[in-house]
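Structure, as structure tokens:
With one protein chain withheld, the remaining protein chains of the complex are depicted in position.
Up next, chain A:
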Amino acid sequence: MSKLDAYDNYLADNGPAALVIREPLMSVEGTDGVIFPATYAAAENSRVFAGGYNIDTFDDGSNICLIDSVGSQANRIEPIFDDRECDGRYEELVPQLRVQAGEKEVSILEAGHRAGDALVRCSELATELNAAFQAVLKGDCLPLAKSAPTSLVFGVWDSRDTQAKLPRLLTSTIRAFDVRKLTRSAQFTPATTYIDDGLLEDTKDKKLRDAYSERGFIHVPASGSHGGIIADGGVRRDATLSLSALRQTCRTTDPEERKKLQRYILGLALVAFTYPTTGYLRQGCNLVLNPDQTREFKEVHGNGERKDAQITHEQALEFAQAAAKDFGIGESKTVPFDKKLAKADLKKKEK
């Protein structure tokens, strides 16, 4: 079997519905190490959730804590295709499109709405991407795959123009189980006692005292703030790659081109899917694979059947490189942000 048709069974109509990975993780300090999950704003009804760690407790006393959400994981994975990331290991898989605005240079891989982002549409890429989205509406994803292929992997909505929408093929979430929540307290001690030493005037005015505190001139105690969690039930990354969605949405009219397109997008999706998203997620949350537990990699079929699968990240990359070469990726370019287009767009919005 040549590299190119290695995963053609995933593209066949009767192929598996999805690939699923369950990856046991742990803190770098060990399985009983303290990790810091993401914090979230309160629910609309703050009595239901007042903000902080998102921990769901079940009737049997067990609980689940969200460490990294689908959106957050996508934001960590997609930029790997940027040539400035990962030593440029994945740069040849996608065209490098950037918009230069002032001194900043933003890659389409960082833009929140990908090919549908307002920043991109206010540049000379607008015409090309508009045509690509128009083609998507007619069932042809090839032009979009040439310019912004990750939009086909992570989903896109051209919300400010054609309204074309493509679903997300990939979800990845990290959760911790049966967690114990910790709190921490701290005391900030200024370098010197500014008031006692007569360097600052003593005051009972709350506003002024708050200003002192903000600038670090007085002692500031902090108590009962978020102190991380200990995950007694372990930490796990669950990732799903929907092959059904890929087969349904990544289409073009010519059958031969369609095969090339689907192989290319599958290659990118497999690279993203198998990419190890461990490591430093945020301060206090440094996760690594748990070597004592088995990683699960399954093919899931529509009738519920589950079969073992095994694709390493290296195999995925090798396949993706071959598929990208066969498909022929679009041209890389850096274009300036067009203020006139932005102004016109704003006017449109105001109306």
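Going forward, a residue touches a chain if its C-beta (ideal position, glycine included) is under 8 Å from a C-beta of that chain, and two chains touch if they have at least 3 such contacts; residues count from 1.
Keep this in mind: contacts and distances are computed from a predicted model.
The listed options are "Protein-methionine-sulfoxide reductase catalytic subunit MsrP", "Peptide/nickel transport system substrate-binding protein", "Proteasome subunit beta" or "CRISPR-associated protein, family (Cas_GSU0054)", and the UniProt record of the chain not shown names that protein "CRISPR-associated protein, family (Cas_GSU0054)". Listed residues A:Lys181, A:Arg251 or A:Lys333: the one in touch with the omitted chain is A:Arg251.
Touch with the chain omitted from the figure is made, among A:Asp5, A:Asp56 or A:Asp202, by A:Asp56.
Shown as candidates are A:Gly71, A:Gly88 or A:Gly216; the residue that touches the absent chain is A:Gly71.
The set of chain A residues touching the chain not shown comprises 13-14, 17-18, 20, 40-45, 48-49, 51, 54-56, 58-60, 62, 64, 69-71, 99, 101-104, 106, 111-113, 116-119, 121-122, 137-139, 155, 159-164, 167-168, 171, 173, 177, 233-234, 236, 238, 240, 242, 244-245, 247-249, 251, 300-304, 306, 337, 339, 341-343, 345-348, 351.
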